[in-house]
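Yeah, one chain of the complex is gone here, protein chain that is, but the others are all in their spots.
Right after this comes subunit A.
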Amino acid sequence: MKFTLSWLYDHLDTQATLAEICAALNQIGLEVESVENRGAALQPFLTARITQAVQHPNADRLRVCTVDAGPGFENVQVVCGAPNARAGIAVIFAPPGTYVPGLDITIKAGAIRGEKSGGMLCSLRELGIGEESNGIAELPDDTLPGESYADFAGLDDVVIDIAITPNRGDALGVRGIARDLAAAGLGTLRPWLAETVEGTFASPIEWAITYPEACPWILGRTIRGVRNGPSPEWLRRKLESIGLRPISALVDITNYFCFDLGRPLHVFDANKIAGSRLTVCHGGKESFLALDGKNYTVTSEDCVIADQAGVQSVAGIMGGEATGADDATTDVFVECALFDPVKVALSGRRLGLFSDSSYRFERGVDPALPVAALEAATRMIVDLCGGEASEVVSAGEQPAWQRTASLRFSRLQSLGGLAVPADESVALLEKLGFEVRSRDDLSVVVDVPSWRNDVAQSPILSQGTDVPPDIARVAAEGVAAIEAESDLVEEVLRLKGLDAVPAATLPPFSAVPGAALTPRLARTELARRMLATRGLTETVGFSFVSNEAARVFGGAPESLRLLNPIASDLDQMRPTPLVNLTEAVKTNSARGWADIGLFEIGPAFAEDGQQAIAAGVRAGHTQRYPGLASEPVSLWAAKADALELLRALGVNLDAITTTADAPGWYHPGRSGVLRQGPKLVVARFGELHPSLLQAQGIDTPVVAFEVLLDAVPEPKRRKKAAPQLSAFQPVRRDFAFVVGDDVPGENVLRAVRGADRQLVSAVSLFDVYKGPHVPQGQRSIGVEVTLQPMERSLTDAELEAVSERIVAAVSKATGAVLR
């Protein structure tokens, strides 16, 4: 909401400085968004008069003028090229040193083609405030030289723009702002009384209401014999100063009251209304041409104002082209109504139609003001446009808006944290318009002023369906008992200023706080750090991706497609963070990164819910080094990432099995699924599918992993047994087994491990061989087995025996034979 200082002074008698006013506005909840002083740049320009103008001796198009611009510039010679520069006219003079905004230059004294020139005569365009450029600006004949042009033109006003929160409909008029400032101690609110205009005839147009839920009360009156046309200077300037375009006196007057009192009005051209009755009613699926020049189709939910010909206005939002006032209007019908805030808001949203009027109705207008506002508007119309007013006609009645609220003074401290003396609290409320109904030492009961529809409303609750009814009822009673009181606490604190509330330290639960993170979240943090220490850099990708990309990565159900996406490629909830990571590989690879490692821990969405996935990608080739060739990223790195992550999450890797059935976005022969036990899938890894990379335009190898964090069970917190640290040397033995190609190598290692749980302390793979020395369809798997005796060194016979057990176990499990 914009207003000017001078407009504020219409309602507020104050000596406060601009800075004090802004500080107070911020304090009381009317946040200052900007302060603009348009006049500041125009201060140096002076009003002046050309006393003499002669032809420049050396240039056909230039004139040498003598200018009187007041004290210090009584007799200045200025060379001017404007065709209208002539003796006798009043002009705008820029002395040397003046910055001219329209030209972006600073004036210097000098000579133009041999004639001295001590300044510049300006057009409004050069001042940056007008379009006119056909010569210099001519001021009225009676202009006195030497006045600052900013002051002369009334451009010395400061425009303040404040943000009005949705609860403060009363501050959507300059008067409401002035009232708040006065209550905050910045001066006195000037009295305002509407001057009444006696009606001299019965209005030929009447009201009727058939949609009382949307409009409880509506007033109007006819004024006949008006002359519409441009508004007077003061009114045009007022509207222009806050960014409104003056249209005609009748329209400007309605806009004036909209911003001055926060009171929307509408004027119909009475002669364009069909019949003698305007009805506030439900819309009927008809199209209507509004004053913004667009057609709107109103529904039966919308409240409209109709005459015999049909809809002429969407109630509280915008009038219609057909009955609008124009320069030919001689008889007007003025509307001043109360419309339901919710109905106006919903209609506006349904129709996509918003206005300064609907903005105010949505936030609630003063229900006690219509009579006075209509009188004031009538007075101004009669004053500015002439004419004769009818008696007031109305329909419906003023709704009961009277409410009381009570305040226990102790609540200022126990809720607001600030002990405010009772007398001061009451005085502050009274300044806001609250009237004391009764008072004792501990509390006060006040009447709420009509304009404060945000205070002491009847509470609307939306209690959770799983709250037990008796608990819900008690809680609801609690709201009814204290909500209005909280409203008053807020009002007092607002005016006192929240900076006055002393800061208090939260009482600690204990000197040493407990862990902020649940074990699950703490594990996630560990996972994050672990992946980064493995050389992967963390990214954050949007939770929505393109529908096509989601399809490639496993799913794009309709139920997870946004109804109103911001862009067509951001419309589907992602099935895995790999979608974003793959895109990141593409963009970083295109920027020339050869060795890419990225990960993200974030949500993945499926029809059965949301889960947290830690996903990572490695792409490109490792860096070369003396003795080390560059290698393409390997799926083993991705598998290692996944396994190390699982280990960090507390998973016993001995219990992890790998199966070769990864989903379709992986290379079918170079990918796997990690399972804990036979069923539970905890991770996937592998090379990304070549055709996926091709479709994405990625021409570098990419391996990836996804660890399903929510699937990983919470590790059991067990006290660790003391480790058995043997005093004896371990023995290492190599075995090579020939085994069928279709047997997972993992089974060989697992069988070795299981052959003697006491002695076998480690098994590692050192060789996989296929070739002429092993039969077709089989391969040799070489493993190194570490045997750790605990009691004494192994004898040859014992060593022999355990070796036989190992061979037998592997053979039994996999059909392998010792090579």
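Methods note: contacts are C-beta pairs under 8 Å (C-beta built on N, C-alpha and C of every residue); 3 or more make two chains touch, one makes a residue touch a chain; residues count from 1.
To be clear about the criterion, contacts and distances are computed from a predicted model.
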item	value
Absent chain [UniProt protein name; select from "Sorbitol/mannitol transport system substrate-binding protein", "Fe-S oxidoreductase", "Phenylalanine--tRNA ligase alpha subunit" or "L-arabinose ABC transporter permease AraH"]	"Phenylalanine--tRNA ligase alpha subunit"
Among A:Gly535, A:Pro690, A:Pro713 or A:Gly740, the residue in touch with the chain that has been omitted	A:Gly535
Which residue of A:Ala202, A:Ala427 or A:Leu498 touches the chain not shown here	A:Leu498
Residue of A:Glu335, A:Asp487 or A:Glu706 in touch with the missing chain, whole complex considered	A:Asp487
Option touching the unshown chain, where A:Ser313, A:Asn588, A:Thr700 or A:Gln778 are the choices	A:Asn588
Of A:Asn26, A:Asn134, A:Ser276 or A:Gln729, the one touching the omitted chain in the full complex	A:Asn26
Omitted-chain contact residue, chosen from A:Ala274, A:Leu346 or A:Leu818	A:Leu346
Where the unshown chain meets subunit A, residue by residue	26-29, 31, 165-168, 341-342, 345-346, 349, 362-363, 413-418, 459-464, 466-468, 471-472, 474-479, 481-483, 486-487, 489-490, 493-494, 498-499, 501-510, 513-518, 521, 525, 528-544, 558-567, 570, 573, 580-581, 583-584, 587-588, 591, 593, 595-599, 602-603, 605, 609-610, 623, 625-626, 628
